[in-house]
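Please see the structure below; I have some questions.
Every protein chain except one is present and positioned as in the full complex.
Entry: chain A
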Amino acid sequence: MRFRAKIVDIACIQHFTRVVSTISKLCKTCTFRLTPGKIYFILSEQVANGGVSMWCELPQANFFDQFQMDGVSTEDNEIYLELVPDNMSRALKSAQAAKLVKIKLTKKHAACLTFEIELPSLTNQSRTVVHDVPVNVIARRLWGEYQEPAMPQFDVSVYLPPLKTIKTVVEKMKNLSNFLVLSANRNGDMTLKVETDLASVTTLFRDLETPSWSREEESGLCPSDRDPEEMAEARVDIRKFSQFLVGQQVNPDRIICNIVDGNILHFFVLHEDLSLQYFIPTVAV
């Protein structure tokens, strides 16, 4: 197993930093998967821990100027590592003005993902900062646990309102209750609701755009015979939802929200050079 990569362009360094920072806000530990063409950040929580899962993939060519890897074997040319994304994010914080960032898999005091960062200095010699992010290598036989989650057969799909707006609303609601009911219909109406013994607070968003899923409809993934007025709803842990909203550091173009009535909330973050999916299971009353 070998891995080394290099980023030279400062815009790429900063973008990659934002991606990692987003991931670090969504989960404490995650799986970092490397393939020759793409890198992935994967979270699949046990149901007991909330059952949230995340799938983030980036084509490596969008970020790295150099990217070399040898996987576990020629047939399975991939590497799966378990790491704390916050460590990675801290390491990259040193790189905000870097001339060069090298990332490589090393064996030091433990298996590490080593970030070598060259910073400009007053002299000819650069300052170098080295961060060793400890990792666990995930054995081949466990890879099956980290497969891409299947696209759920959702009842309703809408584009979320602007992140800033919805974030403010949810932050306030968080003070009232631990659970939030998100419901929407195919006409583009969406409500966020919290309830307590004393109050029920609902925020209604109207005329949201709805993504077209014509191909999915044909394949039956998204049944087309649903009443457009009928609301589908999901009751979720408000902290998980808020974490997702607050954690977004990459300025996504749009966020699609898919609801499987009474089952799961699925978010699809669209960005030109990465895709992020986030699943929050519903919680029964």
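Heads up, the rule we're going with is that contacts are C-beta pairs under 8 Å (C-beta built on N, C-alpha and C of every residue); 3 or more make two chains touch, one makes a residue touch a chain; residues count from 1.
Assume contacts and distances are computed from a predicted model.
Its record in UniProt calls the unshown chain "Cell cycle checkpoint control protein", which is the match among "E2 ubiquitin-conjugating enzyme", "Cell cycle checkpoint control protein", "Vacuolar ATPase assembly protein VMA22" or "Zinc finger RING-type".
Within the complete assembly, A:T128 is the residue of A:N77, A:T128 or A:T165 that touches the hidden chain. Residue A:A91 is the one among A:L34, A:A91 or A:L105 that touches the chain missing from this view.
Those residues of chain A that touch the chain absent from the view are 87, 90-91, 93-94, 108-110, 112, 119, 121-125, 127-134.
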